[in-house]
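Selected chains from the complex are presented in situ; the others are not included.
Chain naming follows the written order as A and B, and within any one chain the residues start at number 1.
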Amino acid sequence: MDRLRVYILGATGLVGQRYVQMLAKHPWFEVAGLAASEKSAGKTLQQAGWVLDEPPPPQVAEMKIEKLDVEKIPRVDFVFSALPSEVAAKVEPQLAARGHVVLSNSSNMRMDPDIPLVVPEINPDDLSLLERQKAERGWSGGVVKKPNCTTTILNLPLKPVLDEWGIEKLHVVTMQALSGAGYSGVPSVAITDNLIPYIRGEEEKVVSETKKILKTDFEIYATTTRVPVLDGHTEVVYVDTKRDFDPAAVADAFAKFRGLPQELKLPTAPERPIEVRPQIDRPQPRLDRWAGNGMAVVVGRIRRLAPRKLAFVVLGHNTVRGAAGNSILTAELMVKTR
Amino acid sequence: MDRLRVYILGATGLVGQRYVQMLAKHPWFEVAGLAASEKSAGKTLQQAGWVLDEPPPPQVAEMKIEKLDVEKIPRVDFVFSALPSEVAAKVEPQLAARGHVVLSNSSNMRMDPDIPLVVPEINPDDLSLLERQKAERGWSGGVVKKPNCTTTILNLPLKPVLDEWGIEKLHVVTMQALSGAGYSGVPSVAITDNLIPYIRGEEEKVVSETKKILKTDFEIYATTTRVPVLDGHTEVVYVDTKRDFDPAAVADAFAKFRGLPQELKLPTAPERPIEVRPQIDRPQPRLDRWAGNGMAVVVGRIRRLAPRKLAFVVLGHNTVRGAAGNSILTAELMVKTR
């Protein structure tokens, strides 16, 4: 197959850099260009401030970042967008109208009924909404969204539980990583020897997006907090199931869970989307966030607290599976299924 | 009133040092002696390794720590014990048998039916169990326990909710401070850029002790985690109440909650045992743990998520209200009510 060309919007932010990192070494894709705000225009990624642990991949290290201009974005196979939502809300419809296929991290339009909100292992069929978009919005391109990072990480283990035992009610408390707020999102002075029990807009997203992805309407109660951890969101989950369960069977269902990306052996698909840790004190963000190259979620502490009362802890890499990686996996799925 | 004499067991640990700090400047009490393990015997607190932010109070700075020996503990009004539970299990009954009144932080005996497990604002009457102890165990002294730190912090706000609206069910997730594990409990290498979603024995204590303190039997589901915060346990709480509520009324009930210690104006009693923060991103451990000199718990994010579904976040200083301070307050109560 010929290399497919991709373009990255918002390439200088934490998620944008994760896109660069993953796409520059991707077997199918080739980075055709990078755009960001005026401030970074004309600079290389290094000059604009590269912040990930590994240096920028050589293939893109010398690329000049362009000022974001809808009209100047070249014909590519996919546009990956890590723009701030208020910019995305303006730019993405224009891109779709001009024929671009946009895979977007931004929260705008996520809940629109004709917009696919996709975790490839869970609801790949929702990509068919792209046809409805074209029909209803008159777009020649389209927009596909990835869910909020916390939601993606939560929904992966919920899926097999829902399928096997049904879900009536969900209580979740998250302990989210600093990188989830973006590079300058959380000042060190605010979080040293501290945690913050609130993240603006996050709880609402977890509730509404979960219902859209899983296509159900069970009760969801979410409290989202910020903790001094660099990468990796940890979520403590209580599920009231419809039918009673054996916790070993739940562990087994997690471990065996596979989706279309695994079936199609997509390059970014983790072999096991849900890894189960038997140790009682796992998952831990620093030890487990890179499971499946950051594309697996890791589950532990699977307990039956009472009949039909399941508890577990799930952890995922918020800027990989929770952001850039999920969108890249979605693009791979689109390549193979279109 | 004459100064009452007190003796501190396990004076070199984190909680022991907190006892020293609070008792050395106490208006009623006078530290008559300190005991610890052989390793510290003959040293001053400074020599044994003082670790709190303020230096040891001058009144005890020069005191020599004694090797713990039940027979050598002098006649005092109260013995405060911060011993490891396995040591306490042996020593405390001997002390009670010899006529000492022991206020203990250790987890042994907490669930024995004749042992008071006291949060002074909640169940001061349980101190009457001391009579039963004397009768049943033949002790001339007695043992009073403070609950597990997480339990104390949780139960303070539960009390007014239980009284006013009833409780059917409780889901709680804690984010606990490093000091809760003792000085060497959590290696820095284990917790840097990390959290640990498990604390040995903690969840069981929260469940059983809460039922004993509040004298009810509602369902409790607890997950306890360790986070990189020095002092201050944060707990995210979901309560299914028996009757529906207005969240403003709950906030009001928290803010107005008072107990016998407030009525008696005990020296260590915080004016308001529960402080309510209106800011959406509070309580935060570093900003709120010293409320009421570490003796108040701080509540925020009071929400009605659905009919009869209450959520809030509570925070308290784990080595003050959660440990030394609660026992000192109990001793004050015993002075005033005996």
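Criterion: a contact is a pair of C-beta atoms (placed from the backbone, for glycine too) under 8 Å apart; a residue touches a chain by one contact, two chains touch by 3 or more.
Quick caveat, the model's predicted, so the values are computed rather than measured.
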Oligomeric state of the whole complex, in copies, if 2 are shown: 4
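By definition in this document, only the chains that are shown with their structure count from here on.
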Length of the line joining the C-alpha centres of chain A and chain B, rounded to whole Å: 41
List of chain A residues in touch with chain B within their complex: 171, 173, 175, 192-198, 219, 221, 223, 225, 227-230, 234, 236, 238, 280-287, 300-301, 305-306, 309, 311, 313
